[in-house]
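In this view, the complex is presented without one of its protein chains, the others remaining in place.
Letters are used for the chains, namely A, B and C, taken in the order the chains are written, and counting of residues starts over at 1 for each.
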Amino acid sequence: MRPAAFRDIAHVGSVELFTSVPEETRDFFVDLMAMKEVHREGDSIYVHAWDDYERHTVKITGRDRAGVGRTFLRAASPEALRRRVAAIEEAGLGTGWSEAEFGLGPAYLFADPDGHEMGLYYETERYVATEEHRPSLKNQASAFPGRGANVRRLDHVNFLASDVPAASAFMSGTLGARATEQIVTDEGETAAIWYSVSDKSYDLVYTSDWLGARGRLHHVALATDTREDILRAADVFLEAGVHIETGPHKHAIQQTFFLYVWEPGGNRIELCNAGARLILAPDWEVITWTQAERAKGQAWGLKTIESFHTHGTPVID
Amino acid sequence: MRPAAFRDIAHVGSVELFTSVPEETRDFFVDLMAMKEVHREGDSIYVHAWDDYERHTVKITGRDRAGVGRTFLRAASPEALRRRVAAIEEAGLGTGWSEAEFGLGPAYLFADPDGHEMGLYYETERYVATEEHRPSLKNQASAFPGRGANVRRLDHVNFLASDVPAASAFMSGTLGARATEQIVTDEGETAAIWYSVSDKSYDLVYTSDWLGARGRLHHVALATDTREDILRAADVFLEAGVHIETGPHKHAIQQTFFLYVWEPGGNRIELCNAGARLILAPDWEVITWTQAERAKGQAWGLKTIESFHTHGTPVID
Amino acid sequence: MRPAAFRDIAHVGSVELFTSVPEETRDFFVDLMAMKEVHREGDSIYVHAWDDYERHTVKITGRDRAGVGRTFLRAASPEALRRRVAAIEEAGLGTGWSEAEFGLGPAYLFADPDGHEMGLYYETERYVATEEHRPSLKNQASAFPGRGANVRRLDHVNFLASDVPAASAFMSGTLGARATEQIVTDEGETAAIWYSVSDKSYDLVYTSDWLGARGRLHHVALATDTREDILRAADVFLEAGVHIETGPHKHAIQQTFFLYVWEPGGNRIELCNAGARLILAPDWEVITWTQAERAKGQAWGLKTIESFHTHGTPVID
Partner (left out) sequence: MRPAAFRDIAHVGSVELFTSVPEETRDFFVDLMAMKEVHREGDSIYVHAWDDYERHTVKITGRDRAGVGRTFLRAASPEALRRRVAAIEEAGLGTGWSEAEFGLGPAYLFADPDGHEMGLYYETERYVATEEHRPSLKNQASAFPGRGANVRRLDHVNFLASDVPAASAFMSGTLGARATEQIVTDEGETAAIWYSVSDKSYDLVYTSDWLGARGRLHHVALATDTREDILRAADVFLEAGVHIETGPHKHAIQQTFFLYVWEPGGNRIELCNAGARLILAPDWEVITWTQAERAKGQAWGLKTIESFHTHGTPVID
């Protein structure tokens, strides 16, 4: 069942990635994913996916180690923002308001119980295409690039968490996300859980961190319009020497058609396509997968690759 | 901007089609669209799309003339249902509760100002696949058919209306749908308007009826996972002797990849695919197209076919 | 039935296009079709499709008017070259050997009875990718571009001819091509005829010129790997302001999935995809379409656009 606060968050707005090679990471997103550089500020480069209505989609920040920075969530209304901020404050996880976020109005900064930095905002700046990138059809944010992975928008962020139940309680109880699928171990522990704040089948995911570390990233996913975009991207990555970790294939869980690669900074990036699948039922019951079911591999029988369970960012020795 | 009541309706549940050849219409949906017959009752045959979580997707009812019967909308919660029923009663358009709808709990029946019959409900029966149609993956409603148009779910209903502004006022003011795109004539009249009750770009559409008639249908649309499904369906329709009216092509408005055919009863049916396009912005501003812009034809230059402006059901002399 | 000399010609090698705006035409092929500029010489720019094993695919030559220049055909062997040259000489249509063709060994120049310039050769230079374009897989000519129309190779040339029967007699009797499909008028005249020199369903086409002119061009076609490449290209052309004449759709004749655009010089360019269709039967009987059949339009019902019957290059008043 969906939590009372479901719909206070409209969607994931943007995500920040740390990388020790920011220019290479930028080139990965621009040259291969078909995103545009829209801004630079301090150690950060902001890139934009072609149909994102906001100012940027991914913020790339130079750091000594890879990992995930702040994930921003857009509230559904000013009232929804106030309600969620109050709830976060009550949970003692807030760090206060920021007026300094690029492209955003006042943003309330906080962290989930596992230490992943987040922010919540309502006011936002619209992306306005420059002449060069003005779209022919006025119902899209910028011109269709038609190259590389050609990603349309951010899809989801999959965090690694030292304590999935604690993170889950926050995600559903405080933020109002609804769980749509989960993996439960034979011991009854939730090993991974997929949360949706929208009609999409998932927006935010917690996977148990095999090292017990806090605040790490499993992957960030960007959505393509077709599975063919992903097949084409595989050839593009092959030519570019990008590390293709696994796929293209179809997940059994959530049925996403996927391709996982590592951007030059080492963060795992997924290309994903959900076809016409949405979770429209307001009373969707979470789907539970057992360890045995998960061990069967992906939908069409591909065995889950070892590194999928051993690589997260930052990499820890 | 979205109306205050936005999100009280979760999604379109099912739609009823009238046809003078119900068995042929049933065969169209079952043999070519890959739906399943799930129930018969009186003059009606109920068919189900493979990933619909509810009991049925389309109700086919024998009548002397083609047209649209009742469109059911699922409320987001019992409270949302109460709120919308109160608003409909206030608008004086309700006809009362029915306990007799197949697969549904109590449903409140009403009509929009143009006379299109509608129903609102929260309680619903889940589709439970028979052994033969049990899916291999438990996160889908029934087995993947892999044939014909292979439609996953209902997508939208496009009504013809004698008075688009009146219907619009009801749709946004009473039902809480948000307009995402519209066509406005040089005289400032809304000739067509697309409404969304979800994160989809549209769920319900009003197009001005060129004959000024009330309660007619332009088309019912079903969603496929890929554009390739639609290309394949075109060949399937060609072999089956189904009238292909126009497409496959891409609409400029809403950017839907489409194919329009007429089912044997004469109702226009659309196959549609939106790729990864969703309207996630909670403050999406309606996109307005002028007559001149619309006259340019579809996205890739296809001229809109004449019958698209002259064929509606029921057909009126 | 196939002619005795069938298989003496291996495939179409390259084609020359005339354009009054050679740099714009070059940019069309390079930026939108994903070809590479490989050479410049005199008034000509040579461009290469990514999996063409020869030095170039299209030669773009500056001229005052658009149109088709020389089409080169590669003989299957030195002996086959000698045989065909002897036959052409016997037909009185040869103009002698040239040693000066870029990328080719000795080439025998001639014209078909309608005046379309052609050349026949066996010796050819292999395309060797520069470091920048070296493919990851050594069984392809150069790196996969993954952008725009992403054309793999030249597919066919469709000539307009004042006298289709005369051109046909030369094509089958002298060059040894086999006819695979044709349109025959109610008066018994061949209005269009599709010739294959390979296992492809066609390589060279003659269509009756509605103006009775000689030596004109209907279109040059390049092949993509998938229909999805063509759908994506349609969006790319839309953004680039290229004139999309008709499509994407599927021809009834030859069943090609097509998109027709006009390059900046005015020549009609087709993107085509044949799926897995090949003509493997050595005794394939030509398929004949009547005028009535052709009047039905394309495979899925699209009416043939007027300009398809009125635009050829050079444009004649």
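We adopt the following convention: a contact is a pair of C-beta atoms (placed from the backbone, for glycine too) under 8 Å apart; a residue touches a chain by one contact, two chains touch by 3 or more.
Fair warning: this is a prediction, and the values are worked out from it, not measured in the lab.
The chain omitted from view is touched by exactly one of C:Leu104, C:Val261 or C:Ala299, namely C:Ala299.
Interface note: of C:Ala10, C:Val30, C:Ala129 or C:Ala166, the residue touching the hidden chain in the full complex is C:Ala10. Residue C:Ala223 is the one among C:Ala87, C:Leu120 or C:Ala223 that touches the chain missing from this view. For the chain missing from the display, the contacting residue among C:Lys36, C:Arg84 or C:Arg153 is C:Arg153, taking the whole complex into account.
Of the listed positions B:Glu89, B:Asp199, B:Asp235 or B:Asp283, the one in contact with the omitted chain in the full complex is B:Asp235. Contact between chain C and the absent chain runs through residues 7, 10-11, 51, 53, 74-77, 137-140, 152-153, 155, 181, 198-200, 223-228, 252-255, 273-278, 280-282, 284, 287, 299.
With the whole complex as reference, residues 227-228, 231, 234-235, 237-238, 244-250, 257, 299-302 of chain A touch the missing chain.
Summarising the interface, chain B meets the missing chain with residues 135-137, 143-144, 146-148, 150, 226, 228, 232-233, 235-236, 238-239, 241.
Just so we're on the same page, only the chains that are shown with their structure count from here on.
Shown here, the protein chains touch in all possible pairs. Per-pair counts of C-beta contacts peak for the chains A-B. Averaged C-alpha coordinates give centres for chain A and chain B that are 31 Å from one another.
Shared contact sites, meaning residues of chain B that touch two or more other chains, fall at 227-228, 299.
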